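Have a look at this one before I ask anything.
Of the protein chains in this complex, one is absent; all others appear in place.
Letters A, B and C name the chains as they come in the text, with residue numbers starting at 1 for each one.
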Amino acid sequence: MAGNSFGTLFKLTTFGESHGEAIGGIIEGCPPGIEIDLEAVQREMDRRKPGQSAIVTQRKEADEVKFLSGIFEGKTTGTPIGFVIHNSNQKSRDYDHIKDSYRPSHADYVYDQKYGFRDYRGGGRSSARETACRVVGGAIAKQFLRELKINAFVSQVGSITLNKKYQDIDLSLIDSNPVRCPDPETAAAMEDHIREVRKEGDTIGGVITGVLQQVPVGLGEPVFDKLHAQLGKAMLSINAVKGFEYGSGFDGVTMKGSEHNDAFNQDGSTKTNYSGGVQGGISNGMDIYFRVAFKPVATLIQPYETIDKEGNKVQAQGKGRHDPCVVPRAVPIVEAMAALVLADFLLLHRSLKP
Amino acid sequence: MAGNSFGTLFKLTTFGESHGEAIGGIIEGCPPGIEIDLEAVQREMDRRKPGQSAIVTQRKEADEVKFLSGIFEGKTTGTPIGFVIHNSNQKSRDYDHIKDSYRPSHADYVYDQKYGFRDYRGGGRSSARETACRVVGGAIAKQFLRELKINAFVSQVGSITLNKKYQDIDLSLIDSNPVRCPDPETAAAMEDHIREVRKEGDTIGGVITGVLQQVPVGLGEPVFDKLHAQLGKAMLSINAVKGFEYGSGFDGVTMKGSEHNDAFNQDGSTKTNYSGGVQGGISNGMDIYFRVAFKPVATLIQPYETIDKEGNKVQAQGKGRHDPCVVPRAVPIVEAMAALVLADFLLLHRSLKP
Amino acid sequence: MAGNSFGTLFKLTTFGESHGEAIGGIIEGCPPGIEIDLEAVQREMDRRKPGQSAIVTQRKEADEVKFLSGIFEGKTTGTPIGFVIHNSNQKSRDYDHIKDSYRPSHADYVYDQKYGFRDYRGGGRSSARETACRVVGGAIAKQFLRELKINAFVSQVGSITLNKKYQDIDLSLIDSNPVRCPDPETAAAMEDHIREVRKEGDTIGGVITGVLQQVPVGLGEPVFDKLHAQLGKAMLSINAVKGFEYGSGFDGVTMKGSEHNDAFNQDGSTKTNYSGGVQGGISNGMDIYFRVAFKPVATLIQPYETIDKEGNKVQAQGKGRHDPCVVPRAVPIVEAMAALVLADFLLLHRSLKP
Partner (left out) sequence: MAGNSFGTLFKLTTFGESHGEAIGGIIEGCPPGIEIDLEAVQREMDRRKPGQSAIVTQRKEADEVKFLSGIFEGKTTGTPIGFVIHNSNQKSRDYDHIKDSYRPSHADYVYDQKYGFRDYRGGGRSSARETACRVVGGAIAKQFLRELKINAFVSQVGSITLNKKYQDIDLSLIDSNPVRCPDPETAAAMEDHIREVRKEGDTIGGVITGVLQQVPVGLGEPVFDKLHAQLGKAMLSINAVKGFEYGSGFDGVTMKGSEHNDAFNQDGSTKTNYSGGVQGGISNGMDIYFRVAFKPVATLIQPYETIDKEGNKVQAQGKGRHDPCVVPRAVPIVEAMAALVLADFLLLHRSLKP
């Protein structure tokens, strides 16, 4: 299986299945001498952790990161940072029912087709458990990028939408409620909606908005590795993501060039920011903002009909402890992936300078 | 500058500025023994070419591809395919006015900031002229993937939208009109709209829908290089793209899991296809469909105010010959990038098999 | 720090310092369904382990590999194989004396210059302890390549040379003595020599010969990634290696083309094999053989003069438990790196075939 790494110079490689002994990864390229606050890393892990509130899955995972290398006397040494997270709560029996049958809209079927063989427990490698490793990588990247502001928040759950521009929102409120929507009123409505959906054994989709501030001018590699292209790939690689847009996004389609163009101020900043902080694939110093669409979680706590390996129809029943809506826990993942993208482009950019 | 390559095994690397002597590239990894129809390659080039209709830029470029290696006696040899496209129409003087000033929502400013120096003629490396090389790469990939159906079409121009599912559309009509919208009535309305916008010296955005059919099950590398993540990056790397969604996309956000899940038929196909032909990052054999949002072209034929290198305000006037709407010419680019993504994943997938 | 990975499709990435909590790695790209004999992996580890005989370092390391992912019910799943090896014997105090001074011909000085900061305990990342991870990767690669014969042996220690062609040697005797020279008489002489050198607190160099048999025709990527170029890089990346030659090597320089050319038999094999099993960078089905030169270990158990961080002269004294000659323990490392090279080229080669 290819595709376990993200980044060129600042690079995260991950391993692990949801119900194996451990998941983990290697962070390469973090420059030496960066002070690492291990508690800050764990705080990011806790934002993604199951069981953190009443509206997320009630699985219990300690999700404690153990660093094995690359940090010495509290600072990065420049060598690869290896880490593991043990899978403390492996209720594999919950998954016996899917050993030979395929859950709809999961990766069970395609893994069997592609690899001929799969670790069926809890989705194995295709499980979103893998994203815990991304949060570790992102937490290290954030500490390398201390001067940047990297934030994400829930802006939509089902049809409940936060109708404010990010500029008019107090981003310090993101973690003030379990939904991670920084508008308390909207957050409450979202929370209610998630509870209702869960009662039905059903699930619902959502949108996360990302805002990257204080990004230096010049990050991004034009042509194929444009900053927003890499950012889009980063987001689309997160489980359940169906769409990505930045700046004016899909709404920009209906605008005319004369409205959409961002006129310059004399300092190089722009009066408007439909560009979303990126021009020609390179950051221009303005805020980078983007939206990420998440589909409703595929695992329902309902009976359903599906097929087994031989193509026979079988009756199945969703079990286990699952998220009714993925976006509250996905906020730190979006931030982590954004941090990884920026850290990598920052290192690439540095190589230009004598 | 990094980021001039796309793909791991089937790989395109490009070079060239819009007003240099030539642009070109190298296609690596195309398996040996593939018959190459050079006229088919040129036909793809002609679909992207300036001057092909009244609603696109009237620049004249011969856009003739010259292959220099890798093809012998009409077939690929397995060695890298080098090619060049000479820039026949280099009206560099058209660009003297932007030598020292920055066009809004172009890459002029960020290139100067990042590289300290730029080839200012026609956008240089940031020009969409580079995409001609992608069309060459895609045309070769398409011939390698002869059994697949790779199509894209214009589904929106400004607010004029093709309100049909792709299944209800005759894709053979894509090239039947200059807009490349396969619904003649909608195409006519789009064409009118583009003409109006051009009269005003203005521009307008649009959406291209891609449909990939007969894709074998199993393509895509889970985790970071999911099929749709790489496809998204491919599309977002095209000039002027602001958003990407596949399958249910942003609309899937408001659905419940019980509606959104794609129930299996006994042959492994699914009754619905909200997944968009990809599950867990791997193709499942169903049609892959996606939408790509393009912003309005930034070059207007209007006077505007901007700044020069020293930050002084300057008056400028858009000149040259530009597209009022980019989507008609971007259709072959979207197809080319999709073909490159699929060709690469097909080769990666093959490496699994003894 | 870049450069922690080896391979393109079959890829090993390692992390870890000699005296941190653990070292480990991730093996990517191993095809699914390969049965893994964990005891065979451990046997390879034991061949490299300190303390295995009287002529190697007497450090004690359990060197037990713990696999964390990618193997399920005894077989590879195709997903990345994560593993760790805990550092059980971290006598860090042995290294306090080098905290602020630089050992001659070690990496201490250049690490401080490059990274500004280093984990000085036992050489940190520059320690040959990292090669334990290579042996794990190679052991998995060997199991994937079960039909190939991958062997290495000690052919020289100081001036004591095994004067036989590999064809005249019984390779099954490699592990019959602690030196890993398959000629018992020469092995005894080498062992005596190593003991003498150790008594003096000194060290001595050596040569390892590698022989790769049953390699299919067609492996290797011409031009920059020639089979022997990648093999050479693999060997030169092992600690203490100073030279690599294959086939006729440096001796081929004095031959004429008419002697050196390998005439064909009718089945495509060749009558002689000065080419060393590789032509134009691609395996031709003949035995691949090569020689790897190792310098004498730099750590002596003798007093020496050196400098500290400020450039002051200091007196120092080699301590700890070190190898008087590295080649006996390096044999499994050479085999491991060869296996990694072949596994990667085999996967790359497969991608050519429909």
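The criterion applied here is as follows: contacts are C-beta pairs under 8 Å (C-beta built on N, C-alpha and C of every residue); 3 or more make two chains touch, one makes a residue touch a chain.
The shown structure was predicted, so the numbers you read here are calculated from the model rather than taken from an experiment.
Engineer: In the full assembly, spell out which visible chains the left-out chain is touching.
Structural biologist: When the full complex is considered, the omitted chain touches A, B, C.
Engineer: One chain isn't shown here. Among C:66, C:97, C:149 or C:226, which residue touches it?
Structural biologist: C:226
Engineer: Thinking of the whole complex, not just what is shown, which of C:67, C:83 or C:102 touches the missing chain?
Structural biologist: Result: among the candidates, C:102 touches the missing chain.
Engineer: Tell me which stretches of subunit A touch the chain missing from the display.
Structural biologist: Given the touch definition above, subunit A has residues 8-9, 29, 31-32, 78, 347-348, 350-354 touching the missing chain.
Engineer: With the missing chain put back, which residues of subunit B would touch it? List them for me.
Structural biologist: 1-2, 4-5, 9, 13-17, 20-26, 28-29, 32-33, 66-70, 72, 75, 77-82, 84, 114-119, 124-125
Engineer: Name every residue on subunit C in touch with the hidden partner chain.
Structural biologist: 1-6, 8, 14, 102, 104-107, 109-111, 113-115, 125-126, 130, 156, 158-159, 197, 200, 202-207, 217-218, 221-226, 228-230, 232-234, 236-237, 242-250, 252-268, 270, 274-276, 279-284, 291, 293-300, 302, 304-307, 311-313, 348-349, 352
As a convention for this text, only the chains that are shown with their structure count from here on.
Engineer: Counting only Cα atoms for the centres, state how far subunit B is from subunit C in Å.
Structural biologist: Inter-chain centre distance comes to 46 Å.
Engineer: Between subunit A and subunit B, what distance separates the C-alpha centroids? Give it in angstrom.
Structural biologist: Computed from C-alpha means, the inter-chain centre distance equals 26 Å.
Engineer: Residues touching two or more other chains, restricted to subunit C: which are they?
Structural biologist: Residue numbers touching two or more other chains: 9, 29, 32, 78.
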